[in-house]
Structures are given as structure tokens and as C-alpha cells.
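Sharing a structure below in C-alpha cells format, with a few things to ask.
The complex is shown incomplete by one protein chain, all other protein chains being positioned as in the whole.
By written order: A, B and C. Residues from 1 in each chain.
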């Protein structure tokens, strides 16, 4: 699927993900962003951790859609996140995924999360998706 | 903090977590649940992975509030989730946390996630929170 | 495979794991131990982290052998370890594995690590093995 098709797919299937924008889908990688407002913040003014986890899970899915097309039964099997720095409360949160393995049954993506306009990583994620065997795609 | 105080704290600070209910807070453990509706499902009728991650992150926080009280600057430093089985689309998702380490600067919680009324684990989580040193609590 | 068969298998295939003893193999679980000597310690007198990782990886494999028999091509796909307390330098390190998922292609094991005779967890592990599909076992 190309970027336009993935955007359309998300509009249909994930209408409640309205704060997420798909910036780029290319060779085994993808970049998306999440607007940050009051609902995304927790006491202390930091972006709530689950926003980063959501964004990381979605960006790996977007990269898989770009690489393999719309594959039913693609599900997350594991995700590991390390929070590194406090994200900005005023900037979009950006997630860039690079697929480091596209296997027959498992796809592994590495994700870097940033606050827009700042160079430092705010979180790092590795996530694994199970994909159906080729015969069932 | 006891259960009633934590419920009040969540009403104040996380008003958008209205689908989460705190069932139990006791000795280094906590149980919470998330109602499952259309917004929590993804294509295929399974509960979206980020709902489980959110619930796991929150239940560890609830257990920490029960153990240490309201500690400012308590933040997630890492979270590892393994998805094991498809959760039910019709049942509440339940998360039970047990703190396996309460250290001076790090607290580690283990979380089992279930669909209400079913014995099998749907996901398993280990998460780490940084807590401020005793002198700053 | 039962315990005696697994012990024999390890003697044949992993002769350099002489410090590891298999204590128990039962229903989807296993317990093994590692003798601790000078080679296992690092500066400061603590057990080196890789000893715990090795022991956790092996105990999940032992539990799989007990559950599925000798399955070729069984390989670790991921392992997540949290170190919780300093293990004793004078006691055996003990690992108890419980398989929390035995799926068609993935098996997930949870492992608790202790120093013999002490109740507190020294480390906690979740590991995933890929197993060949039933048709190839």
C-alpha cells in the first residue's frame, strides 16, 4: 500500500485516531506524528507514556502495511519501550520506524520517538508483529 | 494512598480515563479494568494492543500510589509487553499488578491481563517506574 | 521428554554447561540451577548478569523440551530480563520457568530467578521461542 491508501485505510478503520497523521511511508520505514493537547499530558506536564506506546505500535503497523500490503491477522506480539527524556508538551510527538526484520511469520520494527524540532530521542521502541504465512496472505 | 483516595486522584488528574475502573489496591498490588467498546477494537474484532499497554501502565502506577503515596515525578522508564491470546471483544479487560521490586529509585511491576471471566492470560507485562529518592518525596 | 531424557540430551549436546543442573521438569514448567564460583562473579562480588540470562534462556528451553519433546529448529526469538536484587555470591542461582503460552509457532516462558535459600526474586525474565509448525515437528 502507498501512503494515500494507508491514510484512507486509517480513516475507515481507526476513525478515533484523528490526532495521528501519517507523514511518510517508504522502503521498510514509516514516519507518523501525534498532536499533543491536554488529553495527552499527565500531572507534571509530560506526555503520558501510553501516547508514545500507541504511536510506536501504529507506526510499525504503518510500515508493515507499506511493505506487505493489507494483511489480515497482523497482530502485535511484543513491544518493548524505553523512555529516555521528557517530551515537549507543546510539540507534536514524531515516531520513525525502520523494519529490521521482515520474516515469514515475524516482522520486527525499531522506532525512534522525538518531539518535533528537537534532536534528542524521547523514547526508543522495538516491537514485533506476527504476520500470517505467505500462503494465507 | 488507599483505594478511595486513588479513585479521587484519577478523577481529578485523568478525567479522560473514564473507561478505567479501579477494583482493588492492596499490599504492593492492584487490580483495574477497562470497558471494551467499539473504540477499543481494531479490524478483526480484537482489542487494540495500545489499550492493553495503557491499562498495564496505569495499574503499575496505581500499585505505586498505594505503596508509596502520591509521589511527584514518578515516571515510566520502560515497559515490555507480550501479547499471548486474543482478548474477548465483549468482556472488560482486567489488569492485575504485583510489584516485584520497590527500590530506592526504581520500582518494577509485573502485570497479568485477562478478559473478565476467562482464566487464560491475554497479555503479560513488566514495567519499570523511576521514583524520586526518599529525600525528595 | 522426561527429566532423565533431558539430562542425557544436555550431556550430549551441551557438555560445556557442566555447572547447570536440571532439578525438575513438570507440567509446562521447569527448575534448573547454576553453581556459582569465581568465574560467575564480577567486580563487586555480584553474579555477572550474563549468567542469569544464560540460565533463563536454558530453563525455558528445558520446559519446552518437557512439553513438546525434542523439536529441531527451536530458537529463542526474544528475551527480556529485569535485574531486581544482588544475587548471593555463595549460593546456587535457581531459575523456575512457567510457560505462559504454548502456541502453534511461538512459546512464551516466564522465569523467576532466586539465590538458593532466599525468598526474594533476584531477576525476572520473559522469553519467547519460535517452534516449527506442527507439520514439521
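As a convention for this text, a contact is a pair of C-beta atoms (placed from the backbone, for glycine too) under 8 Å apart; a residue touches a chain by one contact, two chains touch by 3 or more.
This is a predicted model, so every value here is computed, not measured.
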item: Touching the absent chain when the full complex is considered, from A:4, A:73 or A:100; value: A:100
item: Which of A:36, A:108 or A:131 contacts the chain that the document leaves out; value: A:108
item: For chain C, residues in touch with the removed chain; value: 13-14, 16, 39, 42-44, 46, 49-50, 53-54, 57-58, 72-73, 75-83, 86
item: Interface with the unshown chain - residue positions in chain A; value: 80, 82, 84-85, 100-101, 108, 110, 121, 124, 126, 128
item: Touching residues (missing chain, whole complex) on chain B; value: 77-78, 80, 105-106, 128, 130
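Throughout what follows, only the chains that are shown with their structure count from here on.
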item: Most central chain, judged by mean C-alpha position against the global CA mean; value: B
item: Centroid spacing, where centroids are CA-atom means, of chain A and chain C in whole angstrom; value: 33
item: Multi-chain contact residues (two or more partners), chain C; value: 80, 128
